[in-house]
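Left out: one protein chain. Kept in place: all the others.
Note that the chains take the letters A and B in the order they are written out, and that residue 1 is the start of every chain.
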Amino acid sequence: MTCLPQKTDKALGLVIDLDTCVGCQACVTACKGWNDQGYGVPLSDQNPYGSEPSGTFLNRVHSYQVMPEAAAPMIVNFPRSCLHCADAPCVTVCPTGASYKRAEDGIVLVNEDACIGCGLCAWACPYGAREMDAAAGVMKKCTLCVDRIYNENLPEEDREPACVRTCPTGARHFGDLADPASAVSQLVAARGGYDLMPEQATRPTNKYLPPRKKDRPDQASLLAPLLDIKATGLAGWLDRVLGKLP
Amino acid sequence: MSQPYVNTSPQVSDEVRKTTCYMCACRCGINVHLKEGRVSYIEGNRDHPINKGVLCAKGASGIMQVTAPSRLRTPLRRVGPRGSGAFEPISWEDALQTAVDWLRPLRDEAPEKLAFFTGRDQSQSFTGWWAQAFGTPNYAAHGGFCSVNMAAAGIYTLGGAFWEFGAPDWERSKLFVLFGVAEDHDSNPIKIGIGKMKARGARVIGVNPIRTGYNAVADDWIGITPGTDGLFILSLIHCLLEAGKVDLDYLARYTNAAYLINETEGPDKGLFVRNAEAQPFVIDRRTGAPAPWEAKGVQPDLGAKWQGHRTVFQHMAARYLAPDYAPEAVAARCGVPALRIRQLAAELADVAFNQAIEIAQPWVDFRGDAHASMIGRPVSFHAMRGISAHSNGFQTARALHLLQILLGAVETPGSWRMKPPYPKPMEAHPTPHFIAVPGKPLTGPHLGYVRGPEQLALKPDGSPARIDKAFSWENPFSAHGLMHMVIPNAVAGDPYRIDTLFLYMANMAWNSSMNTAQVMQMLTAQEPDGSYTIPRIIYSDAYASEMVAYADLILPDTTYLERHDCISMLDRPVSEPDAAGDAIRWPVVEPDRNVRGFQSVLLDLGARLGLPGMVAEDGSPKFRDYADYIVSHQRRPGVGPLMGFRGNGDGEGRGAPNPDQMARYIENGGFFQAHVPEEALFFKPWNAAYQDWAVKVGLFDSPQPYLFNIWSEPMRRFQLAAEGHGAVQPPDHLRERLKLAMDPLPIWYPTFGDAAEPFGFEVHALTQRPMDMYHSWGSQNAWLRQIRGHNPLFVPTKLWRKHGFSEGDWARVTSPSGQITVPVVHMAALNEHTVWTWNAIGKRKGAWALSQDAPESTRGFLLNHLISELLPAKGDGMRYSNSDPVTGQAAWFDLRVRLERAEPPAQAESLPAFGTLAMEGLR
């Protein structure tokens, strides 16, 4: 199955709004919590209370500082997880067929029963989306919560990835990016959503919305003083201010 | 080849139980999924008013709080020296009897010898009630080192406060300005709100020395210099007044701007001019004559001058129109260009007045005047610890409230709104009760709002009645007590010694103390005869925190998933501006060890001690446990800890105790909401429909309309005392300070920390709490500690270059009271005079069941080691606490330091390093 489907019926993915993400890490632990008990083996932690803890996470939030030429420096929080690429290099390198891209919705998954844990798919991914679980020796990655989004045991409104459901600011959006009429596609169009590392030719499904222009105070004209207080004294000011009352 | 089969509809869990999170003070609703009786997954409750389904990093990893190896297992008695961490396990019977043996003689002879203080306590109305029954005046929660400037300034000014007690009108606000916000209170609602505003394209402006979190997504960032927010705000007020851009109608109707200030020299100077009924009054514009402030149809005249007395409005204008507050005069001090201040003032005015909104909802005010619609000023503000934790924080918070008032931006559509039980005027709050009588309960609650010097908690000789010196001349409005002063004062015997220190969930031996190293010494201080200076320490916590090692008796608490709790309208409910709301916790799993919910233990102790209200007439315990108390206790007839499902189950706010109440809450998802009627949603302090509703649901027993206090008469009373008027007089050394700090109009003065600047301490040092950690709790969570297991000191570009730092470097940071050596990291989006770090990541070796070489204990550090609870000696022999002179709020953010590049310490461990806590007998 490591040949990529020519075309997928849908392109399910995430749209992440960097203008809104406050870097709270909620999506990180909600993802860990769900996937620790969901699809495939648990996300193990090694040395969890020791000097060098290390564990498997499918979603991590970075924080960058951006120094514009002529404006105040910015901090941009940056969630990073699998982008479910159309030309997913992680899929084609897999020797066992464990890694595959679903024809129906474009989700890139690992069939853990077939995974030998060679790690080549993680090497092939430019985005660091795959982490080998140190306890199970199989590759873990974002499943787009494939066990939530179609789950008939969940209420309709909960059929979205755990990270999207938990995101307090609503900075994460889930939907079909192949459908130009979908809310996520329209958001991407309206806000100039973009691909990460387009030069890697992976054609990611997930899109990022850029931070809006910042630190440009309104050009609104400054407040004009009512009158020259030094000349009129407070009494003059008071008359002028209160004269405005009906 | 076909795709593998994926089961896309697995059974999620066996059962979902809905309760309330405890990962911070936000108190979100959570769905706890159980598989085979064990917690398998936690997510937000979509129906819950606070979080509407979302959940933060802490809440979503709550499962790790239950499986943490740091959890205590059983009651413990100290066997080694205090501070060593050596314990023996004991039975609950033994533990409770020990506590009773210690406490009974105190109650019989000198109840004040018990100091009972709680930290991350979410049951303060209960713990306070217990302490009141015991009869000790020495009770408070941790608000004194957390929030009291904000709370007190809000109550004295608006009858409501920031923190989680109010919220911007997220649906309608067009401009949102945040000052110094920490991301741990009301955090999910604020995140949801910011998300909504961003989605609408509304503007968010952050005023904060540090641009992280909410400030990172703000459209504009004003990187103000710490401690100068008050000056900045008063300069905005200057600009607005100068241009006449204030809401005159609002000021006249809803504030005391039209009250007359007595200008006659003497004991009444600066107080309101009063009529024969001792009521302040206004001059009616229609008649030019005095009229009651609450009279129907009255049009209070802001420009009135009556018998030589001018209105508050005129005093205010005179002060802030002065050139001292012009942007050009304050810019350098604030670290904000004058043009930027003027731009912000213009933007505020533009949104408030040119982009006003109107809701077609008729309403009637308390005067009986009908309004056809609700006019809104869509400018909202929020502020928290950044402006609160300074020694000028009370006045700064007052200044911000004044700015809101001038814009008509409180309780109007699109602005900032209060959550029930607020609005609640200062007059509706109790005054402090503090007189200890052996064998008797206190006559009322400990904490309250003083109206004047007569209500201070002073003994007949004028010395403070409380161990923390709350409600004394040093900090008259200390409405939350001063937890940070309890241990230093008890050890100094100033104002007196105590016998037993009883703490709940307060990590005073580490991150919850200023001056951590010395507090550890104080906790172990001994008298010449070898006894401890604080003879006994009882501590309750669920986890092996640093404080555990310093206690003599440990009462192990459950985790939040194994206990009953009520998030009550009697203290800090989960209301939203549109609805009063409260909530419960219930044991969604049973504890797997010998631990008990602290509140149930406290009731057990109370019954054993025979405390009034806790024993039935036959002497047996009145309450089975805390759950029984929650349902059965009545604070006033028909009003108890929970407002929902009272009486026969239909009672909202009022009604007899309902034995089914807890079950009904569980059935309802763990919470209850009483919705504010449509016509009562805005203008609540003055809205007759709201006042009637508040009485109906038991928030008040009679309508409590009031005016906002631009001029604070209680403050002026303290100034008068300092000027020599009145029977209750301050000590002479505090007179000048009181005259300055108790100004009845908001002022700005440099923080007390600024006094260190001439001695080379030119850099401000701050801490922030990460959104993914709650105090020290996060480090015992294996997921969260991977995200943030150690903390660097963030250094702005200018200082980074000045000291020639490069990646991987260390710095020695020195304050007037201490020194630390820590790793540094460059941060560009930071005020150029400020360094900062994340709070409470650093841990003492051996604590929290982490390995001794955990990064939290090696690289991690606390800034607390640089802070003192006392200011540097001034040479007058007096001990001034490092607190706001009005409220006693711990002035954490006044800290001044100097930096130098340092060689990395041995083993690259941050300094100071402390010995390893043994923590024996805990497993």
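Note that a contact is a pair of C-beta atoms (placed from the backbone, for glycine too) under 8 Å apart; a residue touches a chain by one contact, two chains touch by 3 or more.
We adopt the following convention: contacts and distances are computed from a predicted model.
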Undepicted complex member, UniProt protein name, chosen from "Na(+)/H(+) antiporter subunit C", "Dimethyl sulfoxide reductase anchor subunit", "ABC transporter ATP-binding protein" or "3-oxoacyl-[acyl-carrier-protein] synthase 1": "Dimethyl sulfoxide reductase anchor subunit"
Contact with the hidden chain (one of A:26, A:98 or A:162): A:98
Candidate in contact with the missing chain, chosen from A:114, A:222 or A:242: A:114
Selected from A:22, A:108 or A:125 as touching the chain missing from the view: A:125
Contact residue for the chain not shown (choose from B:244, B:855 or B:885): B:855
Hidden partner chain, residues of chain A it touches: 1-3, 18, 52-57, 60-69, 71, 73-76, 78, 80, 89, 92-98, 114-120, 122-128, 131-134, 136-139, 194-201, 208, 210-211
Contact footprint on chain B, counting only the chain that is left out: 785-790, 825, 827-828, 855
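The working rule: only the chains that are shown with their structure count from here on.
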Whole-Å gap separating chain A and chain B, where each centre is the average of the chain's CA atoms: 33
List of chain A residues in touch with chain B within their complex: 1, 17, 19-26, 28-30, 32-34, 37-39, 45, 48-55, 57, 63, 65, 67, 72-77, 97, 100, 102-103, 109, 111, 113-114, 146-147, 149-154, 157-158, 162, 165-171, 211-212, 214-218, 220-226, 229, 234, 237-242, 244-245
Contacting residues of chain B [partner chain A, same complex]: 1-4, 6-12, 35, 40-44, 46, 51, 53-61, 63, 69, 183, 187-188, 191-192, 194-196, 198-199, 211-221, 223, 239-240, 242-246, 248-249, 285, 302-303, 314, 317-318, 321, 339-340, 342-347, 349-350, 771-772, 780, 782-787, 789, 827-829, 849-851, 853-855, 858
